[in-house]
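Inspection log for the structure reproduced underneath, given as structure tokens.
All protein chains but one are shown at their positions in the complex.
What follows is chain A.
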Amino acid sequence: MSIALSIKDVHVTLGQFEVLRGVSLDAEPGTFVTLLGASGSGKTTLLNVIAGLQQLDSGHVLFDGANVERRPPRKRRVGVVFQSYALFPHMSVGENVAFPLRAARRPAAERRRVVQEMLDLVDLGGMIDRAPASLSGGQRQRVALARALASDPAILLLDEPMAALDKQLRERMQVEIKRIQQQVGITTVAVTHDQAEAMTMSDLVAIMHEGQLVQVDSPENLYRRPVDEYVASFLGEANLFPADRHGPLPVDSGAPATGTAVVRPEDLVVLDAGQLGDRWHVRGVVRLLSFQGSRFRLEVTTPAGRSVVCSLPPHTDAGALLPGSEVTLGCADPDRVHVIHPAAVGEQLKLAA
């Protein structure tokens, strides 16, 4: 049974520092929400607020419409996977998973049944009597996940769940956690600073910056239609050009700009002189061309010193793009250029308030 999560205008001050400055967020039951941000942006504090481990200065946390900000953590029915997993080292895997049930004084038969069910869910059915210290990092994480789900929580919280895993395992576990989350159908909030992880696992990504949520949206919308320059360059690579209402302005022209155009590296193409016409374009000198397997990465410097990054398909003729050669870049599809208007951001904020 999962719940709708709603956070309304939450403020938290730690010492002299205002860590959360008016955070609001809504998630439907069963949604996987990821809080993404640089370290110090307040994302772990927000997770602690949901878990009840952090007191609020003001604001509300609602589970299915009911205020829970005064409820102690143990009465909130939250399951948490901690960054270090926080497994109890002197208990076996089974005892760890049974801990929430033991705390709730459930009968022994039910404990045994749930523990087996949870360990099967995370593919650790045969590990019930092992000590946590004898498990690998990935297995420990699965135990932590099984324990978090054992008491049938209303909401699952994951604090940097992949931080302790190596890259390959991380990618496997991202898919695995997503599978389990969908199977159980539980509302989930995860914290991470890894954008690839956020995009892989989430239905909604909330970008945090200096104690505020800058944008909450689906991964694709965040990438295609960022609300500001911070989101644009935080999520993937982005070329930012001055723009007006109609689109990007001629580069280095000094024309008055009213906004910023976001052009993703893969939306840029190399243009021949014949293709130019009156299309928008960037002229520059190739600084570096590197082969990355599925793509070429091209770095170009304009005469005014602006750096432009371009991602080209692997069948590109590399001979024509040696460092030092002149090149003209244009947009493959003008519709894929997203223009950020600061005025529009202001309006959006007003609407949100």
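Keep in mind that, in the parts below, contacts are C-beta pairs under 8 Å (C-beta built on N, C-alpha and C of every residue); 3 or more make two chains touch, one makes a residue touch a chain; residues count from 1.
Here is the rule we go by: contacts and distances are computed from a predicted model.
From the set "Putative spermidine/putrescine transport system permease protein", "GTP-binding protein", "histidine kinase" or "Succinate dehydrogenase/fumarate reductase iron-sulfur subunit", the protein name that UniProt assigns to the chain left out of the figure is "Putative spermidine/putrescine transport system permease protein". Remark: the omitted chain is touched by one listed residue; of A:Leu62, A:Ala104 or A:Leu240 this is A:Ala104. Residue A:Ser151 is the one among A:Thr31, A:Thr45 or A:Ser151 that touches the chain not shown. Summary of contacts with the chain left out: across A:Gly30, A:Gly59, A:Pro73 or A:Pro334, the touching residue is A:Pro73. The chain not displayed touches chain A at residues 51-53, 72-74, 78-80, 82-84, 86, 88-91, 99-100, 102-104, 147, 151.
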